[in-house]
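The complex appears here minus one protein chain, its other protein chains still in place.
Order of writing sets the chain letters: A, B and C. Residues in each chain are counted from 1.
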């Protein structure tokens, strides 16, 4: 399988470039009979859309999605679902200056060396605009998982540059431009971003994602572990440099007597494992955390080389997110949804006849809120 | 593709249980003409082998590997390489006590609920003993990568429970039971482990792995990113709860002007990206760090439920590693080697005709040593 | 990998239904640097297009293709190539009559039973119109194979219903509506089709495809044999019921002394094996022959059941090819091209360093012309 498709049974194939005619995707393997309309995809796409606040890129895109196949009279037919989003606000001239140089920290250099040349317009295929395909595919998975199993997938911003964002409530998340779960902190985040933008610099972020009501038993040992597939899905998102599940790196300093989540008939007493044991979901909440690096396209001048390898300096003036992490929440949710759906299908393929011998243990302990 | 195979072109298939007759694997896709003997695999297996110090499990296994196919007159033929390691020291009676209960933090519970029942002997398929298959497969990849491209893959222990291990030198790594890159710290690590073992508890660990001299251009956007495949490979190792590439979670608090690695004709000036930009290797050192949780099989009594869901308590007395992270270094190296080899083959499949337009930029900056 | 994608490295993903908004596809894994325009795809699509003679369906479609990604300034970039063909002449009302009944020999019944319901408009996903995606993907493969290796892929109609078409010349193929390699026979074929159409019935066909100048060494034992992948590719074409390679079923009655193609320094003396030995190309012409069944949508009344399982009779009046085999030649060529390209890439992935020890033996013997 080549690099633009992922999933074993719920398969997503993606195409498109930042300043080409369109982005699109194909979702293959969706069960038949799911009620689905373009609106279901649009709702999620609108959460990720550029230009919704002054803190993200000002590129003007409606990101209007069209479903081209796989849905008949409002229900999925079981055949491949093709969808399309036309690009509307290409300004390729913005990029003529950087076509001859490599941005430090950007994929400019590696694409050029790998493929012999590159589409420099807006990062071409390396643009984070590709994530809209993931969000659309994830919207379908979210819907099916919710209707079929009651699974709920939610994410939020946990840290913006140096600012840790204590979790207060899910309600706050939808009411600010940052997906921050803490209404009181929003002014501080805005002030930070205003200052950052003015400085011409960018910053990193941490995003947490949670899947609740995931049944026990999804995931395939030993390489097809659900946490392995989640790690791949998250690390495949532009700018992600780290992935944690459950206690994550905090597990290094834990003792076994602290880390191992005790069980009682009433439920697990903690959730250090983040919802997966041995690569199989435990019925606890799946708790993922990812690190996103700062955007590489900044206005600050930096040392680099040009296309002939000569010393140069570069600064990037186009329209860029000063923190790609701000819009990453719906993307991370979507990737988690796709992986879960893939494993839901794989689980019933192999173990569709199995009745779990125990009443599943309740997911009593909430996942760590950082 | 089902869960016990990984890789697209360099494919590793694994089988075996802790107390079954044998472990084995099939490596498919290895180029022909590579000099290979059982000794090449054995050398790496011996690094991972149990019983080599008092700090790891005392199970007595020679882990002797037999190559069953794919090698003729000392060279790989291009056909599937089958290999086998017989289990020698099964003591299944050790596990009768825990067969009826679930160990907190162990896959006991999820295997039982997924498959309807489980092989309780030594963790069955969930045992970390399975990693010997990875080490054998990785030994072949390491050898080919070294001979063909000069790639060198090395790892070390970066933290043992609460003890951070400052990097001093690679030379130290082979001379202690911990793969610690710091000879002076070894007595402290030994004392810590002795005390831990006595307490009946276990601890977590951090392991770093580095691949040097990786050519620019390996990895496939957008889902087939090399860092995505590395993340999956690492997270598929037993007990791993977090994966970082380059700056990892430290990137959250960095600014773009700090994180983006500047380039000069003489080389990159830093390596925050850890050797990959846009999912494609940059020619810098690939720098990976993983978190391993504490072993779940401990002598300390803990609350749990039994096979009928009734409250119970459990303590595990068999032979277990008090810190699985201690033997994880060769495993992490092996997984990285397999992913790199897979992408080396994928790269020449698609881009075998491409001449990189630039002289590759030197990997001047060393990767972060934590 | 789900059902709408095929290929390991040259991956084609397809979507679309006969009376939906559009068909489209994604070609992933194409090497960078190939000159490519929509015209390259259009040329092949025009060969398959409906409405080009009275002997095929009269549906009016321009089948105009748009390339949406993966090409920059006239060359492939190495990223996913998305393309789209809008449907223009949907007349869904034509199908209201058959929505309630199953056509004998049609996928109506199996789609309904598998998915719970179906898109009845023009066969929905089961329509042979889907093959335009294959033709577009094959056009790219054909171009690359031709430029990179000099491979030439050609097909022709070998039998129309009961009429065997003796091979005369490739020149004839492009000059008649049947892809018949025999100009003198065309009036007879036309007369046969006119009579058939009048009768309201349909007929089967045999199509031969040949790939010349295929290098020795493509194909992967044991399950990844190139002939196995070709067989799958051909059998996946609508209406195909049989596939032969080389001597095919004639090999049953042959003796080994007759079948085994003798070799001399000047070349093979025959080509019973049809270009593949042990699943690996031999350097001889790859010679494939396929059987296509008669169209199931006919005007003749037939016994069937309706959606509730009650006895019914059905006749189909819409616009249908009375012989799907007539337009199958470019489709079969395309599928062969895709498989060859996939294996060309796989071969250099694994064996890119191998120098074949012998000067390849010439493909002196022409493939069997039936």
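Here are some notes:
Just so we're on the same page, a contact is a pair of C-beta atoms (placed from the backbone, for glycine too) under 8 Å apart; a residue touches a chain by one contact, two chains touch by 3 or more.
All of these numbers come straight from a predicted model, not from anything done at the bench.
Which of C:69, C:87, C:182 or C:304 touches the hidden chain is settled by the complete complex: it is C:304. Shown as candidates are C:56, C:230, C:337 or C:363; the residue that touches the absent chain is C:230.
Between the chain not shown and the residues B:80, B:164 or B:269, the one that touches is B:80. Where chain B meets the missing chain, the touching residues are 1-5, 7-11, 13-17, 20-24, 26, 28-29, 32-33, 66, 68-70, 72, 75, 77-82, 84, 114-119, 124-125. Residues touching the missing chain, restricted to chain C, are 1-6, 8, 12, 14, 102-107, 109-117, 125-126, 130, 159, 161-162, 196, 201-206, 216-225, 227-236, 238, 240-265, 269, 272-274, 276-283, 291-296, 298, 300, 302-305, 307-311, 325, 347, 351, 354-361 (touch as defined at the top).
Where chain A meets the missing chain, the touching residues are 1, 8-9, 29-33, 78-79, 148, 221, 345-346, 348-354.
Keep in mind that, in the parts below, only the chains that are shown with their structure count from here on.
Using the mean of the Cα atoms as each chain's centre, the chain most removed from chain C is B. Among the chains in view, A has its Cα centre nearest the centre of the complete protein Cα set. Measuring from the averaged C-alpha position of chain A to that of chain C gives a distance of 38 Å. Note on chain placement: the centre of chain A and the centre of chain B lie 25 Å apart, centres being C-alpha means. Averaging Cα coordinates per chain places chain B and chain C 45 Å apart.
Contacts with at least two other chains are made by residues 1-5, 8, 14, 114-117, 125 of chain A.
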